[in-house]
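Removed: one protein chain of the complex. Kept in place: all other protein chains.
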Amino acid sequence: MLDVRSCATLSEAAGILSGDRQALLIAGGTLVMRDVNEGRLTEGTLLRVTDPAFRQVNAGGARVEIGAGVTMAAVLANRDLAYLHAAARAIGGPAIRTMATIGGNLFAETPYGDFTVALLALGAEVVVQAGYGSGRAVPLEDFLAGRERGGAGQAQGLVTAVQFTRPQNPSDFLFRKISRVKPKGISVLSIAAHLPASGGRLVQPRVAYGAMAPVPMRARGVERVLDGKPLDQAAIQAAKQAALEGTRPATDAIASDWYRREILPVHLGRLLAGEPR
Amino acid sequence: MLEMRKEIFADERDDNLNVVGKGVQRQDMPGHVTARTRFFDDHAFDGLLHLKLVRSPHHHARIRSIDVSAAERAPGVKRVLRGADVPVNKNTLLSLINFGKDDEPTLAVDKVRYKGEPVVAILADSEAEALAARKLVRVEYDLLPTVFDVEEALKPGAPVVNETYPGNYFEYHQRFDHQKLRFGDVEAAFARADHVIEHRYQMSPIEHAPTETNGTIAAPDQNGRYLVHSCAQGLFFSLDTTAKIVNVPSNQLHFVGGTVGGGFGGKVDSLTEPLTVLGAMLTGRPVRYVLDREEEMLYGSPRGAERIYVKDGLMRDGRIVARYIRSYFDAGAYTRLSSYAAIKCTAHVPGPYSIPNVASDIYVAYTNRCPSTAMRGFGVTAVDFALECQMDRLAEAANMDPVEFRILNAYRDGDMKPHRRVAKNTALVECVQVAAEKANWPISEQARRASSLTGGGGERAQIPATPLDERGQIGRPDTRNGPATQTLPAGTTRIPLSKQPVFEGARDGKPAPVQVPRYEAPPRQNPPPYDPAIAPPSLQPAYQPAASAPPLPIPPAAPAQPQHGAVRFSSVFGTRRR
Amino acid sequence: MARHEGRGMASVNYPIGMNLGGDPSQALIHSNPEGKFTVALSAIDLGQGMKQVSRQIAAETLGVPIEDVFVDTADSDTGPHDMGSFASRGTHRMGNAVIAAAREARGVLLDAAAEELEVNAADLVTDGRGNIHVRGAPSKTITVKATAQAAQFKQGKTIAGRGIFLIPLSAVDAETGEMNPNTAFAHAALVADVSVDDETGEVEVLRMTSAYELGRVINPRMVEQQLVGGAWMGISHALYETPEPYYPNPDHGPRDFNEYLMPGPGDVAPYHVTVLERPAPDGPFGGKGPGEMCANPVLPAIANAVYNAVGVRVDELPITPEKILRGIRANGGVKPGPRRGGPVNWR
Partner (left out) sequence: MAKLPVQFRLNGSERAGFVDPAGNLLDLLRRGLGDFGPKYGCGQGTCGVCTVLVDSEPQLSCLTLAISCEGKQIETASGMADGPNLHPLQQAFMDNFAAQCGFCTPGMLTAARALLTKNPNPTRDEVVEAISGNICRCTGYEPIIAAILAAAAGGAGMRRA
């Protein structure tokens, strides 16, 4: 049977996680409790973290840190995080957003995990604490690669927070989730783009996709063709041409891999051009 | 937004009513908004056990062994049920009306025929304990070849899904692998039509997806009875099915329900009642068995898929002169209610249009998927999709506006329908006219003047001469393309008209208080006697012209039978229960 | 990118009740000593409004106020047998059974009133507000309440009635399919306006306009509920939902309401329904039953509208963006059909 332990500090939770293979962190509950309710998770220990640091947001400065236990609703309530509101609002309905956390979203299986796509486009790092030591920052891309390799990313330790550099200009950050059902639906795909510009030209743009690979992925081909270019028709056309590089979408109940590939360039083009979906 | 058009058909109604016709508040609404409405699961019982199923992970497999010993020892587990524990472990839903053979176990014994088929039931003190114990059940399977396509399933050599029906089709009238409809000569009409247009349509399976999943609570009551909180769409239908499977007299079961969180057809199969009652009987404890959402989605019996071929003969002036439909119901692994849908579908062909030559062959095919069942529009929704898409194509081929085309071909009062009954009380023309008007879809003066009350009958009331055939004899796929065997003369009917409805209660001799239902006088024809329960159809005269037929005698009452079930009468179609 | 508007229509009929009959419904009605009636059934209310439909029919037939009638269903110990709530049979079959039971109860009620008023029961009428009086002489009157009290405490009468409605089962001919199917049919026609995105294949249902003929409407608000909710389900069937997205391949079945696609509250299409009433000769007050058919015309009307918009026929449901996109590719581009009137005559 399942037991539950409450941990007053992140270190305590990290220590238990590293020592007990049957221990599992529970934050908002939207992933773990479903597994409990449906009988996939019947043994082990659920760890609750009551440490306030787990729910802390430092969003005022250039370097942003959001605790892994911060909910989507808390993101939406934070004006300093306005550039992330579209991504936070893409997660579930209001009740889910009251519960679902940034940290949980990092573990959500495709085609879920749309908030992580936004973090990926922001070049976020994941703070992972293994054992009782202190946390270390891992590039989100590496973290996701580890998740894809190892199934549960939990083996890497306790995710305590995510960090990233705040976009200079919030309007440089774009996010769009394509779903069949409105206003709330599971992803056909999602796209996030951070497009900082200098002198009318894009500088090191970062673009990420959800549901186009087993885990959220960077669109390196798109980033390459956009880098150093003005965001004009020609650049958008080139981005659409490069859109599919590296994609490995799945066929699932929502859409086929074929369809995902067909519409990704379309939606990327519309997003970059500032057109409605 | 709803608008009433009282002036249309006003002369056929008396609108001087007190409360009928008024938009007064629903009796159940205060309960709904205060959350006081009690659904089946909204009842507290002390000592409640929770039932969870082990289901087949395979689409088709032989069960080599089932080991429940570890599960039986697991914490909180009070009982583990296997097929052998089910008193009558073979049933078909329509056995209650003597239609079809028992073909479905409550818990699989020798093999599983679809992914998700129930194999073992676990009863424990909590859901969590039942779920944990579920992981401890060991079932070994030998995989069997599968078939998922309805037409593949009917080919010789296809894997046999359900041994009760070894040809993978439901058997109609102990003669055919499908239900026929024959009215006029479609082949001759195709030959002289200006266009012959044939297309294939595929209705998808649909999950009913009521927000309340299927479930039951059963509790031992006083006097050896069991109180059963049920979400069934047919209370006695479920009670009788349960009584048969757990093998108790029906009055040992006290079913309470009637307030259901959505059904749409998904709660007619008694998916949970029998096992829950059995669990309560064997443990002496109240038992709750509720499908979780994934079970409801994947194993809660969907609307069956249907594949429909429509072939039409069309004249340049837009008249449809022939329609032939070949349709396949995907029953999944067991019959449930598909056999009935095929009959209903046959009655619905060719849609609300007057077509002088119509034929159809409706098959029910077994495949290795979750058994399908009734859903909102059962037997009709899919055909309407096919027919109305086809109508759009025909209108285009005739170079006609789709609205004009519907009105031209619409059935009207007095038209003979292909199942050889006269259409009455029709209103398709008026619906099309009003919809076009509100949508601002311009139509011709002629179409605007059309009426359901005129233009029907006369020549359109005649039953044409009809070629018959013996295609699709049971066990003989080689006969599927056989020739016509004989021609029924024009005007022939064989089935007695329905008896007057029984409308009992007002025997006090008092004047009728308000309008009461009227039932139409039977038409003047006197069809010949026909009762396949007394004599199989093959022993009947091949045909009998209506004019020479004797008056219809009143059939004798069906003898009482000792089996379970609310309604008892002899088989009227299909294969009789064994 | 371009969005293309299209318009399509469909017309249908629908059989009311189990196809071949043989599906009885029964009702019991009784009054308490105050003239308040209980209708005991075993019919099922799964949201379609069985309780309220039975209640209105009972009140109308009894001639008493709606507040004086409650429907109690379903309990197999107290409610007599009913086949169930399916096949659009509730209003038609059970409605008739309730009428039969209510007529009998009303007969006793009027008998008791006649005895109190010392008149002939045949001369009595009810006003639907709780009073019984002599036809043409409203001052010669007694309340239903006083009548019920007199009947039960003075006259020794039970104000009760029982009813059954059964269309006897009939047979089907093996060779011709001849049969006596349903006796009542409802009708509908529906026009759908859609917009199709030619780069993504996505369909937006812009609006729908329909006309339904349903026999006598027992309660127009509840008819509206059925038709509006059913049209939403029709859109869902047409464009979104299925447990087997790659049928007949059984893989990728949805496991929850996220994966099982249905239109959300943001996908609602404006919808206008006009209702016609051609009473069914054998229906309760001429009623038929809108419960099942309300999704049916939506599916083909949308399919035909998509064809009108972009020239793609999708003959396999659901009409997913993928199928439309593949169709546009196969056709070498969008092929819009002729414009068909509009804009609609409603708002």
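A, B and C are the chain letters, set down in written order, and residue numbers restart from 1 in every chain.
Here is the rule we use: contacts are C-beta pairs under 8 Å (C-beta built on N, C-alpha and C of every residue); 3 or more make two chains touch, one makes a residue touch a chain.
Predicted model, so just to flag it, every value in this text is computed and none were measured.
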* For the chain that is not shown, enumerate the shown chains it touches in the whole assembly. => A, B, C
* Asked: So which of B:10, B:29, B:84 or B:191 would be touching the chain we can't see?
  -> B:29
* Structure fact -> Of B:79, B:101 or B:293, the residue that touches the missing chain is B:293
* Out of A:26, A:124, A:208 or A:242, point to the residue that touches the absent chain in the complete complex. => A:26
* **Residues from chain A at the interface with the omitted partner, ascending** => 1-4, 26, 28-30, 33-34, 36-38, 46, 48, 73, 89, 92-96, 98-99, 183-184
* Structure fact -> Logged for chain C, residues touching the omitted partner chain are 46-49, 221-222, 224-225, 228-233, 255-258, 262, 264-266, 268, 271
* To do: Could you please point out the chain B residues that touch the chain left off the display?
  => 25-26, 28-39, 41-42, 44, 48, 126-128, 209-213, 260-264, 290, 292-294
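One rule holds in what follows: only the chains that are shown with their structure count from here on.
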* Asked: Does B-C or A-B have more contacting C-beta pairs?
  -> B-C
* Asked: Measuring from the mean C-alpha position of chain A to the mean C-alpha position of chain B, what distance in angstrom results?
  -> 47
* Structure fact -> Between chain B and chain C, the Cα-mean centres are separated in Å by 17
* What are the residues of chain B that contact at least two other chains? -> 294
* Where chain C touches two or more other chains, by residue -> 253-255, 260, 262
* Structure fact -> Interface with chain C, chain A side, in the complex: residues 180-186, 251-256, 258-259, 262-263, 266-267, 270, 275
* Structure fact -> So, in the complex, the side of chain A touching chain B is made of residues 1-2, 36-39, 42-43
* Asked: Along chain C, where are the residues that touch chain A in the complex?
  -> 1, 199-201, 240, 245-246, 252-255, 258-267, 320-322, 325
